[in-house]
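For reference, the structure I am asking about is given below.
With one protein chain removed, the remaining protein chains of the complex are shown where they sit.
We call the chains A, B and C, going by the order they appear; numbering starts again at 1 in every chain.
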Amino acid sequence: MSEHTEQGGNAGHVVPVSTYVLVFFALMAGTALTTGVAYIDLGRWNTVVALAIAVTKMMLVVLFFMHAKYATGLTRIVILAGFFWLGIMITLSCSDELTRTWEIVPKGWNVIVPFVSRLF
Amino acid sequence: MSTAQAVPAESSVNYLNANYGIKSWLLTFDHKRIGLLYLASITLMFFVGGVPAVLMRLHLIEPQGALFEPETYNKLFSTHGIIMVFFFLVPSIPATLGNFLIPLMIGARDVAFPKLNLMSWYLFIIGALFALYATLSGGVDTGWTFYPPYSSSYSQTHVVAVALGVFIAGFSSILTGLNFIVTIHKMRAPGLTWFRLPLFIWAMYATSLIFVLGTPVIAVTLLLLGAERILHVGIFDPAVGGDPLLFQHLFWFYSHPAVYIMILPGMGVVSELVTAFSRKKIFGYSFVAFSSLSIAVISFVVWGHHMFVTGQSVYAGLVFSVLSFLVAIPSAIKVFNWTATLYRGSISYEAPMLYALGFIGLFTIGGLTGLFLASLATDVHLNGTYFIVAHFHYVMVGGAVMAYLGGIHYWWPKITGRLYPDLWARIAAAIIFIGFNLTFFPQFVLGYLGMPRRYAVYPAEFQVLNVMSSAGASILGIGYLIPLIYLTWSMRYGPVASSNPWRAKGLEWTIPSPPPTENFTEIPIVTEEAYNYPVAEPRKYPSAPGVARV
Amino acid sequence: MMIGFIESGLNSVRGAAAMFPLQPPAASSIAEGVDKLYLALTGITLFFSVLIFSIIFYFMVKYRRRSDDEIAAETHTSMVLELGWTIIPSLICVVLFVWSSTLYVRNSRPPAASTEIFVIGKQWMWHLQHSEGPREINELHVPVGVPVKLTMTSQDVIHDFYIPAFRVKKDVLPGRYSSIWFQATETGTYHLFCAQYCGTNHSEMIGWVYVMTPTDYAAWLAGGEKTESLAEQGQRLFIQFDCGSCHVAGGGGRGPSLAGLYGKPEKLASGETRVVDESLIRQAILVPNSVHMPSYQEIMPTYQGQIDEEQILQLIAYVKSLGSEERNGK
Partner (left out) sequence: MSELAAHGTHPPGFAHQFETVGQQREAGRLGMWVFLVTEILFFGGMFASYTIYRALHYESFVTGSHLLEVKFGATNTYVLICSSLTMALAIRSAQTGKRKGQIILWLILTMIFGALFLGLKLRFEWYRDYVDGIVPGINWAYNGPHAPGVQMFMCFYFFMTGLHALHMVAGLGVLTVLVIMTARNKFSPEYYAPLEISGLYWHFVDIVWIFLFALLYLIGGRYPGS
């Protein structure tokens, strides 16, 4: 599967056309699926499903089209750092925005559940 | 390490005399020349931002305001803040010393992307021109924080032009940070492992992380603010369900880490200075190195302490408070390690060392007073008062600017190939230290007494302390002018510097002063740790040839 | 003779302290706690600053370079030291966090039986409205020893209500209510500042807080023009806007009865349960559909633009008074 065009690990990885086509069809199917699911009443889960499919599609693009699957550890750390920091921003701003109306100090899961469920 | 051949600067071709003319500067891709372009432009911005500060202190001598209408005063503090934060402090050490030194210190011929580097400078200049245009054509009166709905719906001044300037200058930061990260990862000389890097490089790496991860957020936030102001649509405006506090969250997501953009490079400089002038390996290398990284990371999770009194939820307040305390620890580790480095050293007191010691002292006070603001109960009283003003000036001026000046003095012989009069430099350092404390210490007291910041007029009982502060400011102002004069003088008339006038360690001191355009004739192979000063007791320090001293 | 000397010395120190106060007047029940924490923090700051400064100074002198060719002696990184100056500051921070947060959380909750005063900030003045009716501008009269709760909102930009002597401060935001409370402990006159930059005359958005003995305060309330109480003003508005045609007292109308509603948790159509407080009533008047109750139709029109912040406060006071009447009746 791996076919290097140059000496050492620097060279770009050549991905077989079949893999690209497979990923392509998976992406198309994912789009059809997410569109279709939107017309079924799943309550709160509609958003969860839509986001889950979007994340899966993103993973496919990042891993195969963008060659992250064949990239160095450093590249992967860079990608993860981006999402980690996005996570920091969203979580901590929500920790204020979504808890302002709280009257009583909720305990344990009582904190997490209403907090998370408001996002979906 | 390849040994230095101290070539007399006059006779050799170096980056300064390789070619001449405006074009050779404005179209240069040489990181050293770009560093100097930044040096010139931010020095200009420093004095542009300094004039309003002087006028403000003069105005505040009298409780009713000695000089201006409140409207003008508001524009003065806004201009001072915007210029100093976005156009001086943020680019100060990274863009000048960072650009100049990173390739030299890691044994590279240039940064990874020289064209991008020049583009960063042009973006900075374009951003600065917008800010200057806005200032000259009537100014802006929102403060550097641009809080809506005042900035989006009520202010009658040039908010959009300034925001655009900051937006564009932001991209300059992003590209600089990107360039540095790639350079430090990919351009290190053979043998120069991460734990052999000078601590300045670690600090610049941590700074670049903040540039890259924080700056895009302020960019998009200002974009949203501009759109709200131009199109009159509701994003942060509560009149249509928007939340003005969301702006503050996004703003401080960048602007709190931005404080560390200002101080981390200063910490890096001080690590270099303390080792060079005590001729010792740094105490606790890995602790100092990792504290830089942890400061960079923690800086992103503490922003809510700017919002303890804004009506942020109590729960978020508690989370942000505990995280804010966390950032004190790596800072403390650094201070203790610098102090311990002095132990049994061979300490000399040239001007750069005076700045470095001044930095440690002032940063200690600045950092410790931060504890008052991380503590929820005291922050409620102190937030929005002069206590805040004093605290962040201790960190940013007492800290960052002292380190910047120390660094400029330390590497000046390398940059220009000339020495400056050390006596004058020491006098200036002392004047700045004294002037600084006289200016800002009274403001701690003012803040505790309850005087709010951004007040054009104030109750008469605060006058004594305000006059003290203004008196100190006049000393501080003079202090800043002295280096400008003798450094400019030395460029032409200063004694010629050897390649290593301080007998310091580091790759940058192994090449001629000023360095040749390609930095290293042969890329060095590094075989030793940073700051590997000789230690065996009876041996004499080997004399470097061609040392010239004032 | 000696004693007299010391006394005169002390007096001159006191005189200097009066000229150079290092502490603002402390005139509320929470001021002492905050000041203690402040003092502790100052102590920590002084201790570490002095420590660092003296060590540096000592090393500077002791290890000064005596000849140009001198080299340093070898030292090694000590794990004990590194851990020591990591752990000790961490412990100090933990103590400070717990101390300050306990104080903050305790200070953030007003006692149940607080006198209520409403504050509206606008460029560049403070409107203060007592429940009993009197209105003030840039002046606030409060009785000593009674907990006072301020419910605050802004008509334009963000302001900040700050009384240094009480150690209380809170941003006053447009579009929502924020609140603080205090219990004055010393009679006197104290500064009131706006501490969030709000435009041209920000520094003139200041005033005075007069803390009076209860009898003086009662006299002050009784004096001046006879005004309706806030709830009575709200009731007039309630009639004027014909709110009662839907919100029929005793229930059965197209909207919920408002009696006894205040302070009760209510399940909303969105599935959320919220306590009926000032913010919720305000939202119900301005954006009714966002908080409507499941058993009623979404028919209430918005009153956005037809009613100002002051009138909303009057209506809130009226709704609250309905609650208390019902409870009194039981």
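Just so it is clear, a residue touches a chain if its C-beta (ideal position, glycine included) is under 8 Å from a C-beta of that chain, and two chains touch if they have at least 3 such contacts.
Note that the structure is predicted; figures quoted are calculated from it, not measured.
The chain not shown here is in contact, across the full complex, with A, B, C. When the full complex is taken into account, the listed residue touching the unshown chain is B:187, out of B:187, B:201 or B:314. Taking the complete complex into account, B:240 is the one of B:26, B:240 or B:460 that touches the chain left out. Where chain A meets the omitted chain, the residues involved are 5-6, 8, 10-12, 14-15, 17, 20-21, 23-24, 27-28, 31-32, 34-35, 38-42, 46-47, 50-51, 53-54, 57-58, 61-62, 64-66, 71-72, 74-75, 78-79, 81-83, 85-86, 89-90, 93-94, 97-98, 118-119.
Annotation for chain B: contacts to the undisplayed chain at residues 103, 108-114, 174, 178-179, 181-182, 185-187, 212-217, 219-221, 223-224, 227, 230-235, 240-243, 246, 250, 253, 517-518, 521, 523.
In the full complex, the hidden chain is touched by chain C at residues 270, 287, 289-290, 298.
One rule holds for everything that comes next: only the chains that are shown with their structure count from here on.
Here B is the chain whose Cα centre lies closest to the centre of all protein Cα atoms.
When you average the Cα atoms of each chain and compare centres, the chain farthest from chain A turns out to be C.
Remark: chain A and chain C have CA centroids separated by 42 Å (rounded to whole angstrom). Centres computed as Cα averages put chain A at a distance of 36 Å from chain B. Looking at chain A, no residue sits in touch with two or more other chains.
Counting partner chains per residue, chain B shows two or more touched chains at residues 245, 311.
Looking at the complex, you find that chain A touches chain B at residues 74, 81-82, 85, 88-89, 92-93, 95-97, 99-100, 102. The part of chain B that touches chain C in the complex is made up of residues 70-71, 74, 141-143, 145, 147, 149-150, 153-155, 238-239, 241, 244-245, 278-280, 283-285, 287, 309-311, 314, 317-318, 321-322, 325-326, 328-329, 332-333, 335-337, 339-340, 342-349, 357, 360-361, 364-365, 368-369, 371-372, 374-378, 380-381, 383-385, 445, 448-450, 452-459, 461, 464, 533-537, 539-541, 543. Taken in their complex, chain B has these residues touching chain A: 185, 213, 217, 243, 245-246, 249-250, 253, 300-301, 303-304, 307, 311-313, 315-316, 319-320.
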